[in-house]
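A single protein chain has been omitted; all remaining protein chains appear in their positions.
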Amino acid sequence: MTVVEVLFLLLGLVAVGSALLVVTTRTMVHAALWLVVTLGAVAGIFLLLAAEFLAWVQILIYVGAVVVLLLFALMLTKAPTGPQPDLDARRALPAVAVAGLVLAVLGTTVVAGFHGVELDLDGAVVGSAQTTGATIFQQWVLPFEVLSVLLLAALVGAIVLSRGTARRGGE
Amino acid sequence: MIWVVLLLVLVPFISAGLSLLVGHGGEVAERGIAVGAGALGLALAGVVAFPHLGDATPLAHVFAATTAAGPPIELAFYVDPLSAVLLLLAHTVAFLVQVYSLGYMHGDPRYPSYAALVSLFTGAMTLVVVADDLWVLLVGWELMGACSYFLISHHWELPEARAGAVKAFLMTRTADLGLLFAILVLGLRFDSYRISTVMAAIADGGFGRDDLWLPAVLLTAAVVGKSAQFPLHTWLPDAMPGPTPISALIHAATMVAAGVFLVARTYPLFLSAPAALNVLALVAAVTMLLAAFYALFTSDLKRVLAWSTVSQLAYMFGALAVGAWSAGVLHLLAHGAFKALLFLAAGAVVHAVGSTSMTAMGGLRDKLPDTFLTMSLGFGALAGVVPLVGFFTKDAVIGATWDAALHGRLVWPWLAWLLFASAVVTAVLTVAYSLRAWLMVFLGSPAGADLAEGEVPEIAEAPPSMKVPLYLLALPTALGGLVVVYPEAVLGSGEYHLLHPELGLVMTVLVALTAAVVVRAWRRSGGRDPWRPRVLPQPQVDRVYDVGLVRPVMRLARLARAGDRDVIDAYADGAAAGAWGLGRVLRLAQNGNVQGYLMVVVVGACALAVVAGVVA
């Protein structure tokens, strides 16, 4: 059992545990905070899997921007801060079943498909900023440009949505 | 001359169209067209008929012919003495009916359609009488039936009028199938539809006895229906809710007589197939007695006359059945005259009294003198009183049956005897019911005589428009006997055994005796009904039709409707309901809950993944 494997197991446990808490906790703000933990754990796993740049981007964007946005949304929608008894719909059991089904399907696929396959990280090219940047701006430059347009569209859309109601407020 | 014939055929149709076009456009116009066309038709009929009476050569002409598969159908006309006399009869009665209707139908809101239909009917009858092509004859024949239907139901607000019209139409139409099939058989057999051609071919010989029994029997069936003989006799009395002039025109003088005309016209066919003549004789023998009995016991004046018509038609058929062609035809003419007279006079009585029941009449001799005089002549002719025309023609018929019974070769001897006996007994019964009707209507105490002075209803004599036709018809009734004495003038030269003096004497004695009996019974009943109208144990012919035909047909109709509604429509409705139900069920899934939708999506995706994994 190498160090990497141990670390991976630990981080995996953290990720799964906090993810479970995200979806089951009764306090909304706590859910956001547990999400932070999950995202952090995943960033750690990225590091283990030789994706440096990605890990830091994860922290920056996901934890830094996305979760903050979520918290803002909670605030703006006047989410109650205390524990709420009715956060889950009454369909918990069917949802568990569906999730279980998904897990079964995916899990069986990966385990059966890649059983015995070893992930060798020793000679891996580390996904540093340099390598990632070079790849992106050479091989993946077109998707990159498209993505920037996408971001622009999202930006404009968000502004339009917010402003539109401001003018039509009270309708 | 042939163009006059064409004109004769066309004028009534054109006038019918004009009557309908004018509609309610003005009393003078509509009456003028009706009566004017009637007069014109009569004039043209005279022009066509008189040159072709007696020994004149018949007029035959073909106007057009179709080229179709099989023998051609031609617009062919043929005018011989038979056609001529019937033309005169039909147009005279039609014209007189149009005049009479001016008074009788005065104020009737449906006069335009009435006049149009009477004209149309006249045209149809003309077509039947001068047609030389079987299909043309059929067209006229069916058209007459249609006009009869429309005219019987003239007062269609009365349920009995509607029912009577439908009954008449259905029964005659069903019988007309016989005519249709006979035409087809004849066309097949002789490769021609022209009556003159076919009859000439038959008369030429080459056909064994009863070789042509099928078309003859089919024709017999057709005339039995059209002329209301047993067992298709029940429609004629039920057609009486129609206006009385219509009863006079259609159901006394012309349409029902068309059956007799058809047999007379196709007589060579019948002569070559005596089997049909036997059938006809039997039917005639039964019908004349049966109808006379009914006439004896009914208390409705028009029904008496209706049953009397059926009985007298049986006389004509009886004469034709035993080979006495001229006797039959002459009785047809005579009956046309005096029965039309009787019906029109009855119309005057009904018009005055307001009811057709004889119990509401009585003592009308003083109040309706013209009607009394003319109707007495009519009843006398019906009963066969010397020297009115009915005496001569009836004697001709009875004499013919006597001759046939003694030495005839067409009909079976026993049948001829039966016919003779039937004819004699019917003659007695005819006297009885005619006298009874005459006594009840005109003599005796008027109905309501026991009412107080001021309550007696007003009874007025008929207007001139109604009286004049009565007098005009009284003329042939009184003087028509001359034709029987000198038939050559009308029917052409030939052997005629129309006068039987000894038989005439016997019949007159019988008439007198019967009259005495009836008068005595009448006196005994205090001037009312000589015998109480009894409910006869009638052969329930109508019941048989009802159970055997009407009910099953109605049941079938209900079944068909139920089948259409519950079976076929059920599929359509069921499909619609099924789609509805399915929609409603599917709607349950569309509950608006997005997470629910997502669940389904995810499960579906997993399922697809599994399937892909399994298959690939």
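As written, the chain order gives the labels A and B, with residue 1 at the start of each chain.
To be clear about the criterion, contacts are C-beta pairs under 8 Å (C-beta built on N, C-alpha and C of every residue); 3 or more make two chains touch, one makes a residue touch a chain.
Throughout what follows, contacts and distances are computed from a predicted model.
Asks: Write down which listed name, "NADH-quinone oxidoreductase subunit K", "Branched-chain amino acid ABC transporter permease", "Transketolase-like pyrimidine-binding domain-containing protein" or "Phosphoenolpyruvate-protein phosphotransferase", is the UniProt protein name of the chain that is not shown.
Replies: For the chain not displayed, UniProt's protein name is "NADH-quinone oxidoreductase subunit K".
Asks: Spell out, residue by residue, where the missing chain touches subunit B.
Replies: Those residues of subunit B that touch the unshown chain are 573, 584, 587, 590-595, 598-599, 602.
Asks: At which residues does subunit A meet the chain that is not included here?
Replies: Output for subunit A: 2, 4-5, 8-9, 12, 15-16, 19-20, 22-23, 28, 31-32, 35, 38-39, 42, 45-46, 49-51, 53-54, 57-58, 61-62, 65-66, 69-70, 72-74, 76-79, 86-89, 91-92, 94-96, 98-100, 102-103, 106-107, 110-111, 114-119, 121, 123-125, 127, 131-132, 135-136, 139-140, 143, 147, 150-151, 153-155, 157-158, 161-162, 165, 169.
Rule of thumb we're sticking to: only the chains that are shown with their structure count from here on.
Asks: Any idea which subunit A residues touch subunit B in the complex?
Replies: Per the stated touch rule, the residues are 89, 91, 94-95, 98, 101-102, 105, 109.
Asks: Given the complex with subunit A, which residues does subunit B contribute to the contact?
Replies: 595-596, 599, 602-603, 606, 609-610, 613
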